[in-house]
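Below, a portion of the complex is reproduced, with chain positions unchanged.
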Amino acid sequence: MTLGPNRWGKSEVRVSKVFRGDDEDDFLDLTVQVLLQGDVAAAHTEGDNAGVVPTDTMRNTVYGLAQDHLTRDLESFADVICRHFRAKAGIDQTTVTIHENIWLRETATGFVGGQTERRMAKVARGSQESISAGIEGLVVLKTFGSAFEGFPKDEFTILPETSDRVLATSVTATWDYATRPSDTSATWSLVRRVLVDRFFEEWSASVQHQGYLMGEGVLEAVPEISEISFRLPNQHHLPFDLTRFGMDWEGTVFQPVSEPYGDIYLTVTR
Amino acid sequence: MTLGPNRWGKSEVRVSKVFRGDDEDDFLDLTVQVLLQGDVAAAHTEGDNAGVVPTDTMRNTVYGLAQDHLTRDLESFADVICRHFRAKAGIDQTTVTIHENIWLRETATGFVGGQTERRMAKVARGSQESISAGIEGLVVLKTFGSAFEGFPKDEFTILPETSDRVLATSVTATWDYATRPSDTSATWSLVRRVLVDRFFEEWSASVQHQGYLMGEGVLEAVPEISEISFRLPNQHHLPFDLTRFGMDWEGTVFQPVSEPYGDIYLTVTR
């Protein structure tokens, strides 16, 4: 038997970067794939790994190169990664594909994600009667104005305290109308506006704190609403430890992590 | 053994509606769930269906009531559905939940979907060298300016010809740069602009025709691009046949269908 075409690489490397500015921050959220081809026939047929760059190294390289080389010019960053691996012995071909998950600027340090956002309406008639509304998939992220400190520690605690972090969540909020507003669509838009503003404008000490401030704002703005409930999954962007590669960590390169995630539920009432 | 709490209904009923106006159309895209509770113990314990409103009937009812009662006031439409079923013998409780998939107006009859849109960049170095870019998940819909007529017929053809239809697709486009543009981000934004404009501004006789016009526009606008390839899955919004219920079909109520879908691939070169 003969080895035919082959390649190997790392897929779904998620990397985010904050560009700190004087007046405003910028933010990039990428998913990167690195694929290599080269002189690795012996790896397949004889189990000789001398030429097999580990895919874990590819992952690390993406983060390591991101600190100095990642800008909005994604093609240039892809080229930097290609040339890095192309320079290695036995590597004939490198292909780097980057997908940018788009975030729209809302404030100087606040962004709304391009995810699927949906309006919800719910009516019950019969022995139980209610009119509720909601929003799902409102994805928001801020590069400033969030901390998490002063929490209890035990033998399993390794999380460092932080006075400044990237905070992101996909807001699911549901609220009950004590009395029906005259224009439910306008009211929904107003609630959305308050949720977004409170997320970006209010400093928070935790997701719980942020959620309470958002709920408080909605109840203040819309008298017909009796209570509002939130589910706020924490979309973690973790600092990626570049010091393992002999680099300084400059506070700009993060690893978005899908699972596990902090999962916060709360209700605010009058 | 005893029957405890129970309810039944129809989930994921997808309905869209076009509101024809003098100057512009409006468009709503909903997913509806209907749940009923009532006197159906005998259905569970004895197989007596006398009280079991079929979930297929619930689905039909959503479409039937949508023609006269669906507006942007989703809570009112949910209420109409609730009261319709509440009035039936043996139904004690009805709950209707509606999710609106949000579309943003782009032109008088054109809308961009709130789905996840991603920028793509791809670089290859080695024995093969290339710089490519792309867009994925650009969801566009128009309520005017699309037809499909004059196609061949055989024994399996039942599709009627139409000179006016709702056309929607999720654009995936990938293009190759013969020479690298000086600003790849600005070029990407320009390509996106041309794709959107050509979709909304150009009348088309088919998805193939629409795609060619889009590709032609991109090649005209960006001299560095040598060719552009598309995948254009047809996101069908099928007229829902209300005449089966003794109603007229007024050309406003549609059924969005996820599967199967028309799947169109084409490349435009210089």
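Every chain is named by a letter (A and B) in the order it is written, and numbering of its residues begins at 1.
Please note the rule applied: a residue touches a chain if its C-beta (ideal position, glycine included) is under 8 Å from a C-beta of that chain, and two chains touch if they have at least 3 such contacts.
All values reported here derive from a predicted model rather than from experimental measurement.
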Give the total number of copies in the whole complex, keeping in mind that only 2 of the identical chains are shown in place.
4
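Keep in mind that, in the parts below, only the chains that are shown with their structure count from here on.
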Can you compute the centre-to-centre distance for subunit A and subunit B, using the mean CA position of each chain? Integer Å is fine.
27
Over in the complex, which subunit A residues touch subunit B? Could you list them?
37, 72-79, 82-83, 86, 91-102, 114-128, 131, 133, 136, 180, 183-185
